[in-house]
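Let me begin by presenting the structure, written as structure tokens, before commenting on it.
Only one protein chain is missing from this complex, and each of the others stays in its spot.
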Amino acid sequence: MLEVTLYFVQQLINGITIGSTYALIAIGYTMVYGIIGMINFAHGEVYMIGTYIAFMAITGLSMLGIEFLPIVFAVALISSMLVSSTFGLAIERVAYRPLRGGNRLIPLISAIGMSFFLQNYVRISQGARDIAMPSVVTGGWNFGPEHGFQASISYMQIIIFIATFISMTALTLFISRSRLGRACRATAQDLKMAGLLGINTNNVIAATFVIGAALAAVAGTLLGMYYGVANAYIGFLAGLKAFTAAVLGGIGSLPGAMLGGLILGISESMTAAYFSTEYKDVVSFGLLVLILLFKPTGILGKPEVEKI
Amino acid sequence: MRNNLSSALFAAGVTFILSFPLMGLQLTTEGVNLIVATSPAATFGYIAAGVLAVFFVQLFKEQILAQLGKAKPRPGTISNFLPTDATRAKLIKPGVLLIILGALMWPFIMERGATDLATLVLIYVMLGLGLNIVVGLAGLLDLGYVAFYAVGAYTYALLAQDFGWSFWACLPLGGLLAALFGFLLGFPVLRLRGDYLAIVTLGFGEIIRILLNNLTDLTGGPNGIGGIPKPTLPAIQTDPEFSVVGLEFTRRASEGNVPFHEFFGMSYDPASKVVFLYLLALLLVFLTLFVIRRLIRMPVGRAWEALREDEIACRSLGLNRTAIKLSAFTMGAAFAGFAGCFFAARQGFINPESFVFKESVIILAIVVLGGMGSQIGVILAAILITILPELAREFQEYRELMFGLMMVVMMIWSPQGLLPMKRPHIELKQE
Partner (left out) sequence: MKKKVAQKVLGLSASVLLAGSFSLANAETIKIAIAGPQTGDVAQYGDMQVIGAEMAVEQINAAGGVNGDKIEAIRYDDACEPKQAVAVANKIVNDGIKFVVGHLCSGSTQPASDVYEDEGILAISPASTNPEITQRGYKMIFRTIGLDSHQGPTAGRYIADKIKPSKVAVIHDKQQYGEGIATAVKKTLEEKGVNVALFEGVNKGDKDFSPLIAKLQKEKVDFVYYGGYHPELGQMLRQAAEKGFKAKFMGPEGVGNKDISQIAGDASEGLLVTLPPAFDQRPENKDLVQAFKDKSEDPSGAFVMTSYAAVKVIADAVAATKSQDTDAIQEYLRSHTFKTPMGEISFDDKGDLKGFDFEVYTWHADGSKSSVN
């Protein structure tokens, strides 16, 4: 009985970790969507670039002999956020701004083009091989009987939960309290009107992309440290899953992204635990279809009001 | 000038951050350890040159623009370079005839490689035209279109493998089955809107692909299905007895069939197979074009567009929104099914790798690039999207990079697509 419970708890922890990683990336999607109503298809690529930069920073520091954790974390986070947000800025300038106001499918295609471009930019400049880095944070807690099935949680998993939670809270506060956050909400509600009222909507939208990209960099850094492996193509799958999580929770809603990520992560780990790993994606996409059938705008999404 | 200087500095800084860490530094391995190495000195030269170029271009933007001719060129479409409507009307008939003639002649004047490539283009034209119904005409964003393509392909592959059915029997069946899938999927999801519909269709596409991969007993799983027979040309034989036979384009025909070259008493030419496949694809494309052109002019086609433009107005006019959407979805799926059937025949081997999400994206790109709803545009875009990576073969590993860049550039240069759909309309002249 104990073993059954421990096993369940272990799978729950695994699911929550996977879910948090999805949520961390999903926040970026939801943020951009909430403000300009567009899917940033290149978001996954920004996450991938964030991972690469973090790897460079951490490897560089360890070559210099610096392995004091807080410094490693700070340098990796700051450098990857800086580079990623610059990419976010560039993506907005090149692939979105010239196309604003037209049909919504058009920026979608240019963003997909952008995502191909970035994938190949990194593949050519950094090579096609997988790069791997040793774990920076090791260890964790085990609980359960000495000679039986033990459930465990690693320190890195805990860091990921906390980071996801902090990012989400900080972002929620930023959106609801700060001046720029208010401008964001105004722009989200009515772009033209916000412009008329003296908000520089161009800057607000650029800021949205920058913040979204910075969050992707946080995800890239932490997940890079957790998994320790990257290649130029990791952004696609991560982006797809995060996008699914964002829609599941109700795209445009920050707590929704968190909830969607967790549901997706837990459903995946439970499918793998009690059924088969092969079918975990079938189950998670099936769940998505099912939830959207009953809540057509996602779990926490606002119901769309038809304007007449 | 000062304003320019700060923006130039900013732009140069951005360029530096975009290029320096990824191009200038390299994560490589030494033994089994990861290290950061610097790139060769030349790379830093390129980075510096790039940063400086951006800086000076930004700094002297106005002067440069003035040199280039007063104002920025307006983004336009190809239509801007085309003759006006009146001359166009006159040109249309001979133009279309010329294109059809050219398409028919193509395999006889071009080499084998070009013919085969053209066949691939035609498959994408078919897919593009089909998805155009869903996205371009009915305005429903479908990111899982490749699922129906897979259904068509596997229908033919499985029926040919297990029951020895011929291509001609499977073609309508493949379309029908794909349409059925479209119908079944469409039924529950069509009350979703916009991006929600997009993600559900995406999920559906993935589910189909994973199932194809997992149901090894039925579909061969990742091994796929090989040895799919090529289509035959039905002919009437009179020699031993009066019967219908399939002409095969191989050196030796399988049982019950006759090789094409023997039937006509010619010597065997391996290229004839490629030519036949091309002509068959062309026939299918013409059929697709014809059917869709008819559909657009029928009430249901008008209803698709009306729904895209204004859902609420449609409902208030008493149109059944679910039925309309469902018909678009089903129709679109059917054409993907035909295309899939043909694809399986052309490949001779299919596995789930051919039906990945990227394929859906490419088809969608064809529709959007073509100008959403415009059939000629879709054909043009299909040609462009398929040929571009082929032409870019010379760039070897830069191929996909260029492809991505072209997608962005084309969207910016011509956001309406290559040839936006034009309806017959009257313009009031303003005096």
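A and B label the chains in the order they appear, each numbered from 1.
Throughout what follows, contacts are C-beta pairs under 8 Å (C-beta built on N, C-alpha and C of every residue); 3 or more make two chains touch, one makes a residue touch a chain.
Quick caveat: nothing in here was measured; it's all calculated off a predicted structure.
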| item | value |
| --- | --- |
| Candidates A:L82, A:I158, A:A206 or A:V229 - the one touching the absent chain | A:V229 |
| Among B:A103, B:L117, B:A235 or B:L289, residue touching the chain not depicted | B:L117 |
| Hidden partner chain, touching residue among B:E62, B:D162 or B:E353 | B:E353 |
| In subunit B, positions touching the absent partner | 29, 31-34, 39-40, 42-43, 111-114, 116-117, 120, 213-214, 216, 221-224, 226-227, 250-251, 270, 273-274, 343, 346-351, 353-354, 390, 393-400 |
| For subunit A, the residues touching the chain missing from this view | 3, 7, 10-11, 14-15, 17-18, 21, 120, 123-124, 126-132, 134-135, 138, 140, 142, 149-150, 152, 154, 223, 227-229, 231-234, 237, 268-270, 272-273, 276-278, 280-281 |
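One rule holds for everything that comes next: only the chains that are shown with their structure count from here on.
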| item | value |
| --- | --- |
| Separation of mean Cα positions, subunit B and subunit A [Å, integer] | 30 |
| Complex contact set, residues of subunit B against subunit A | 14, 17-18, 21-23, 25-29, 34-36, 75, 135, 141, 188-189, 191-196, 199-200, 202-204, 206-207, 210-211, 214, 312, 357, 361, 364-365, 368-369, 372, 397-398, 400-401, 403-408, 411-412, 415-416 |
| Parts of subunit A lying in touch with subunit B, wherever the complex brings them together | 33, 39, 49, 52-53, 55-56, 59-60, 63, 79, 82-83, 86-87, 89-90, 94-95, 98-99, 102-110, 112-127, 131-134, 240, 243-244, 247, 251, 278-279, 281-282, 285-286, 288-289, 292-293, 296-298, 304, 306, 308 |
